[in-house]
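A single protein chain has been removed from this complex, and every other one stays in its place.
So, chain A:
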Amino acid sequence: MVVVGAGEAGARAASALRERGYDGLVTLVGDEPHAPYERPPLSKAVMASDDEAPPVILDEGKLAAQRIAHLAGARATHIDRDARVLHLADGRDLPYAKLLIATGAGPRRLPVPGADGPHVLTLRTFADALALRARLVPGCRLTVVGGGFIGLEVAAAAAARDCAVTLVEAAPRILMRGVPTAVADRVARRHLAAGVDLRTGFGIAGLEARPNGVALLLVDGTQILSDAVVVGIGAVPETRLAEASGLAVENGVRVNAQLRTEDPNIFAAGDCCSFPHPLYGGRRIRLEAWRNAQNQGALAAANMLGGSEAYAAVPWFWSDQYDETLQVAGLSDEAVDTIERDLGAGRLFFCLAADGRLVAASGVGPNGVIARDIRLAEMMIARRACPDRVALASPSVKLKALLAA
């Protein structure tokens, strides 16, 4: 068994192969120099600490105990599907019975002049995180491009490190994708309170190096001078290996509900793949989320061992900014209506489709206040429940009771 990509999904798959009793060789190929590590802390705890090592998922001891051969710093370049051999850039060849592609995603580049210039950073790897953190000294002028989760987390971390932070978003508001306006407004207010200069609705024309920093040029002619710019405008699936090996790519490596590609011996999981989701009419989606990577890694492992499980987990995501957590379960594309529930310290938002089905729920506030209810909402989404609107809005009605109803 060979797993390409030693990230969240790859590490989980390798462990799951062992947990399910597979006794043959398990090789985990990763092009980063580290043992598999957690990515979510890169924009959170890692920014707030001085840690010199990444938060590891499987350390040397665990890899050895689970007899997982981890090849670090090894990049896979091509799969010879007829011979069932994986080729690495360093010349090594690895024969496989089943292979999992878990190559993740990479930061989307700004399609403007100067985007590759000095002082322009992105955040995906631990190396990126160290380079960014080194810039976050008190008084540093930092401009974040992109009001999505990672951009906002970086802005919060930089503000906490006493940097002067400007955040530029091209859309009319932050968090356009995936959360209701009311949630975005609350998050925006928290950033304003922390002193972040939020500028929404500004297109970006380019970047120019300056003697001691970089200028971000906006479409309206404004220039924002800063010591560094962080671009957080989403991720593109890492599909080069799949493409080089003749596998179909459609917004990610194309897999079926069992996470299998058109080659019966090759699977894909995590940020790199797109799959049909039964809860959303079989629509092909791709997620960039930690729990999805874990669950898909585990499910792919089961199917590599001959299972035929279909992936149907409700999409779930969280983000931490300042002292607040945001959690989102489900997808809100089909939503026609949003119902709010006031929990005092936190707030929940339920998104209903035209037929009354609960399709998504988001919560914002202290984690302890919202987490349990989002989890219950997630179960309702999985059951395609059509909960009563008045009940959803009233904090006195327990969601657990609605779930049982």
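Here is the rule we go by: a contact is a pair of C-beta atoms (placed from the backbone, for glycine too) under 8 Å apart; a residue touches a chain by one contact, two chains touch by 3 or more; residues count from 1.
The definition used in the following text is that contacts and distances are computed from a predicted model.
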Options "Rieske family ferredoxin", "Xanthine dehydrogenase family protein subunit M", "Alpha-L-glutamate ligase-like protein" or "ABC-2 type transport system permease protein": UniProt name of the undisplayed chain: "Rieske family ferredoxin"
Selected residue (touches chain absent from view) among A:226, A:274 or A:294: A:294
Hidden partner interface residues of chain A, rising order: 12, 15, 290-291, 294, 298, 367-369, 371-372, 375-376, 400
